[in-house]
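Here the complex is missing one protein chain, while the rest keep their positions.
Let's look at chain A:
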Amino acid sequence: MSNTDLSNEETKLSHATLPRGAQWLVGVAAVALGGLALVLGMGIVGAAVIGLLGFLIGYPLWALLVENRRSATDKLVTGLVWTAFAVAVIPLIWLVYTVVSRGAATLSPEFLTYSMRSVTGDEQGGLYHALMGTLIVTGIAAVISIPIGIMTAIYLIEYGKGNRLAKTITFLVDVMTGIPSIVAGLFAFALFTLLVGPGTRFGFGGGVALSLLMIPTVVRSTEEMLKLVPDDLREAAYALGVPKWRTITKMVLPTAIGGIVTGVVLSISRVIGETAPLLVASGFNPNLNTSPFEDSPMMTVPVFIYTQLSEATAKGVEYAWGGALVLFILVMVLNLIARIVGTIFAPKTGR
């Protein structure tokens, strides 16, 4: 689109551009600006902000002077996008650093093997009871959720395929995904209040509450994996006269098993850190309790962290950090297992 009355320089096909590596030049200048601010006593955060602003203003400004407004906007947005990423990583690093450094100070063999039974003042206590509780409650949730979740996914993919029941179930799984975790806890509490008696808080109740949160994630991830199994495999099996259920158990599930296990482990890591439902449904107990069906509260690590923090003592905060590190390690180990399982089994379909 060239107009004849345009002036000479505008009809040129190319226009002035910033020199190559301009962003590095501006970057160095911005760092220098930040350094100057630091020397002038702005503090490390203030200096970083000054340097960043210098870059975010300086780079587009240069582009505006040399190139044009559109290019300047582009440079500004690119700068903002990179900044957003950098800023968002800060809380993560900060969080991991504090949890590890402050938790490591508390973590000791005693901390892991003592319960809080009649611990007062500065006496040594620990989270053994909470750790056992977490393992038991999460185990119960897994035992309930995994079969139901996987079988539901099998129904949705292998049998239902778009009929009305399958559509309803898909919708309900969506609804379940959106249940606030504390409502799941209230449900388990209400259920066992009616079945057992008022004010019942025990391990199994916590397990039921967690399974309500876990089932939808198991269904979702299993569904995704089953969808990836090629139909050729199923049709080949049918053609050989294999019954449908044998096809599913011998062909479809083994093909998808890696992804399914990954999804299940990830869903366990999601619920193991849930606090609110356990607070309501399995309660608070300073003693070790390993029987989930007995009508007495069962302590869990997240609840341990919460109650230790609300003690509002120096020791309470210390123990809370110890608990946080233990929980963090549990979650990370589960994530690592999920990733390893994923990489071991994943390439199968590709080959």
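Couple of notes before you dig in:
Here is the rule we use: contacts are C-beta pairs under 8 Å (C-beta built on N, C-alpha and C of every residue); 3 or more make two chains touch, one makes a residue touch a chain; residues count from 1.
Please note the rule applied: contacts and distances are computed from a predicted model.
For the chain of the complex excluded from view, the name given in UniProt is "Phosphate transport system permease protein" [choices: "WD40 repeat domain-containing protein", "Spermidine/putrescine import ATP-binding protein PotA", "Phosphoribosylformylglycinamidine synthase subunit PurQ" or "Phosphate transport system permease protein"]. Note that of A:Gly54, A:Gly125, A:Gly207 or A:Pro302, the residue touching the chain absent from this view is A:Pro302. The residue touching the chain not shown here, chosen from A:Gln23, A:Thr106 or A:Ser269, is A:Ser269.
Considering the full assembly, A:Leu212 is the residue among A:Leu212, A:Met225, A:Val261 or A:Val341 that touches the omitted chain. By the touch definition given at the top, chain A reaches the unshown chain through residues 70-71, 73-74, 77-78, 80-85, 87-89, 91-92, 94-95, 98-99, 147-152, 154-156, 158-161, 165-166, 168-169, 172-184, 186-187, 189-191, 193-194, 198-199, 212, 215, 219, 227, 230-231, 234-235, 238, 241-246, 248-249, 269-270, 272-276, 279-280, 283-284, 302, 305-306, 309-310, 317, 320-321, 324, 327-328, 331-332, 335.
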